[in-house]
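Left out: one protein chain. Kept in place: all the others.
Each chain gets a letter, A and B, in the order it is written, and its residues are counted from 1.
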Amino acid sequence: MSNTKKFASVAVGLGLVTLPVLTACGSTDSGGSADSKTVTLVSHDSWAVSKSVLKDFEKQSGYTVKVLKDGDAGQAVNKAILTKDNPQGDVFFGVDNTLLSRALDNGLFQSYEAKGSDLILPEYRVDQDKHRVTPIDSGDICVNYDKAYFSEHKLTPPQSFDDLIKPEYKNLLVTENASTSSPGLGFLLGTAAKYGDGGWQDYWKKLKANGVKVVDGWEQAYNDEFSGSAGGKKAKADRPLVVSYASSPPAEVIYADPKPTTAPTGVADGTCFRQVEYAGLLSNAKNTKGGKALLDFLLTKEFQDDMPLNMFVYPVREAAQVPQEFVKYGRQAKDPETMAPTKIADNRDQWVKSWTSLVLK
Amino acid sequence: MALPVAFFAVFFAYPVAAIVARGLKADGAWQFGRIGDVLAQSDIRHVLWFTTWQALVSTVLTLLIALPGAYVFARFDFRGKQVLRAVVTVPFVLPTVVVGTAFLALVGRGGLLDQLWGVRLDTTVWAILLAHVFFNYAVVVRTVGGLWSQLDPRQEEAARMLGASRFAAWRKVTLPALSPAVAAAALMVFLFTFTSFGVVQILGGPTFSTLEVEIYRQTSEIFDLATAAVLTMIQFVAVGAILVVHARTVRRRETALRLVAPETTARRPRGAGPWALLAGVLASIVVLLVLPLGVLVQRSLDAPGGYGFAYYRALASADGGIFLVAPIEAIGNSLEYALAATAIAVAIGGLAAAALTRRNTGRLVRGFDALLMLPLGVSAVTVGFGFLIALDKPPLDLRASWILVPLAQALVGVPFVVRTMLPVLRAVDGRLREAAAVLGASPWRVWREVDLPMVRRALLIAAGFAFAVSLGEFGATVFIARPDNPTLPVAVARLLGRAGDLNYGQAMALSTILMVVCAVALLLLERVRTDRTGEF
């Protein structure tokens, strides 16, 4: 008598016991979006939408929306490229301008000009001839400052890239690893846009000499090192300058209880790099019709109005409502640095490499 | 045997092979030249060197700090011992994303060391090393202490009667009996630290990189699958070697030793020396393990309006916007996933352990023993990406299925189940089964009537450990696409990824809940600990 046989029967028994448990969590069934009534959105972990807004879309269109979150922005894009012959869903949302070329070069998307594309603010429009991607939102990566620190020290907060290398701001800035963090990369690209292919290295040398601290991720930088954030206060953080987002100050107000009358942090306007997030209809999507409807939905006023407070980004549609908190506690950069996706694609790896050896070694 | 092999092949070997092949195959031809190219890069070689170096030093440090702890847990009887043993195990099953932050409170700015001596260790290699001690303390205490507590003290006494000094008796009698367990623990710690990911990323800062971190970077950020594949293969070979040595030492450990019930060997400390030792061990546990965990609790209660449960209350509301549902529901999700993962891990691990118990186990089967541990040493990002491209065709198109998460968690749980069940199953006298068979019991009845009652407790412990590990599992979970029902660690990570006091506070509150759930699960395990329950 082999024990295996005994155990096989036990496993069957266990399986039977487990089955109800398993089905209990089976809120979504497998099998992709084979049936044409389901449309699947593949996105990164930051995807969020108000329940009621999504419900309205489902009601009006007759589609059920299934959302798959696939890790952080970089991972989600990479995974989508890996599976492009047999995609996990119909629409991908969340490829930004730093990764756009990688997605397009790999043939991730098929052409579709979403309804409402004509209402997209001109500065966000890309890929006008093929319409493989549609811009959905934008955000600015900027240096944030701890207001309390600067008023205590009777110091004017820095306003530009040039300010950051001044001696009065020595040892105050914390930023993220450009090779592992999206804001870290954005900040590097901002300096590259500002000082040009040859100049940014020189700038970073000065920044390094001025005591910039580099940590691996935004979470550590913002929550553990930045004195202006809620986490940083508890952690007795001592860096009053951090590379974060233009929407971070409003978040400090919105996610506070009781809510302060002014944001505890501010944005250095001249240190911003603009990030734009795109969505597109995946090549080989099973439900192209549903996918198109979903893309249309992402550009509707209803979604564009709802989006800012869910994902802390700015809308790209003309006359979309920017929430009051955004206006009151923060603002979009007036003149952010930008860079063409193709230029980013051409230089990104090389820049990150030389940045790493310049700053980290 | 067939089922575990199939499980292992489909959900581990195949996906990993697929992603490696994707990286190393261009235009249908293997690009083995890439191996040389990658190894020729000086920064890659530096990563390899650092990975090995820090793992070695971490292992030595962990043994130095945890062996006195193992002795105290084995030989001393004191109040709160069970609770304490559960507490020291909590870090092992907590996700690094949670603990990294807390650990900074010990070694970082404003941390204890900073306040006492102005020493800051964050973003130094010391932070990594100490955190590795923090995570792996329990491995040593449980593996070595478990055996130590069952060694018959009379053997040492017999040696002393024969004229050996106290130390000589220990060195000649106890140490040889203990050394396979110490070696096994050391190898496990080495394995865990060699493949360390979160700790190095969070505490080490961008200057330090292990093989695992580099694989993550190459796969997830740089998308250089060829380099990632080479690194994966290097790690595979290294981990395989560690596991082979480990399997050998474990087999030695299972050789006949005179074991006695642990209750009979522990006594209350008497005299200044034992008390000082106990105090020292307790102090090191408090500083290294309890303090960082305590910081989580403190921050979860430290709301702007004064200490209170504001953040916990906030967990129950869905207004946050980060999730479609209230964060509190992550607890339910986590429990469901962990239950499913536990069921899978226990079924697969139990079957594998049963197959490995058969007397006529050949070389092949024993090799499988080591093979089952491999998932512990393979990057979660590799497995996650592998799932994506390997399990994409019916009937195995599981990519969009919720079951993928518990499956990935079960991969990590199975080794623990096997290591817990194996010694107990091996200890069941085969003739008891025969006695039942001759009395008319069918094989199934034999299992139910003979094996089950004897392994029930081990099964419970295995299940509990698999449950706790699944609960805290973060790596594999985040690398798998999933519908919007986050597990606790994922929810914590996402709350930490967003600015704002409430988000941070809720992250701390959820972490505390996760910690408490893990601690309770482990405490329940302490109550059902058997005399012979493997290494964990």
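Methods note: contacts are C-beta pairs under 8 Å (C-beta built on N, C-alpha and C of every residue); 3 or more make two chains touch, one makes a residue touch a chain.
Rule of thumb we're sticking to: contacts and distances are computed from a predicted model.
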Considering the UniProt annotation of the chain absent from this complex, which name among "Heme exporter protein B", "Acetolactate synthase small subunit", "Transketolase" or "ABC-type quaternary amine transporter" applies? "ABC-type quaternary amine transporter"
The chain left out here touches which displayed chains? B
Contacting the left-out chain: of B:V119, B:A276, B:L439 or B:V520, that is B:L439
So which of B:L371, B:V450, B:A466 or B:L522 would be touching the chain we can't see? B:V450
Sites on chain B contacted by the missing partner chain, in the whole complex: 429, 431-432, 434-443, 445-446, 449-450, 453-454
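Operating definition for what follows: only the chains that are shown with their structure count from here on.
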Which of the residues in chain B come into contact with chain A in the complex? 1-3, 22, 100-101, 104-105, 108-110, 123, 201-202, 204-207, 217, 219-223, 299, 302-305, 310, 314, 318, 320-324, 333, 336-337, 339-340, 343-344, 346-347, 350-351, 354-355, 357-358, 384-385, 388-389, 392-393, 397-403, 425, 433, 437, 443-444, 446-447, 451, 478-479, 481-485, 490, 493-494, 496-505
Chain B contact footprint on chain A (complex, rising order): 1-11, 14-15, 17-18, 21-22, 24-32, 40, 42, 45-46, 48-51, 66-72, 74-75, 78-79, 81-83, 86, 88-89, 102, 177, 179-180, 214-220, 222-224, 229-231, 234-238, 244-245, 247-248, 251-252, 254-258, 309-310, 312, 349, 360-361
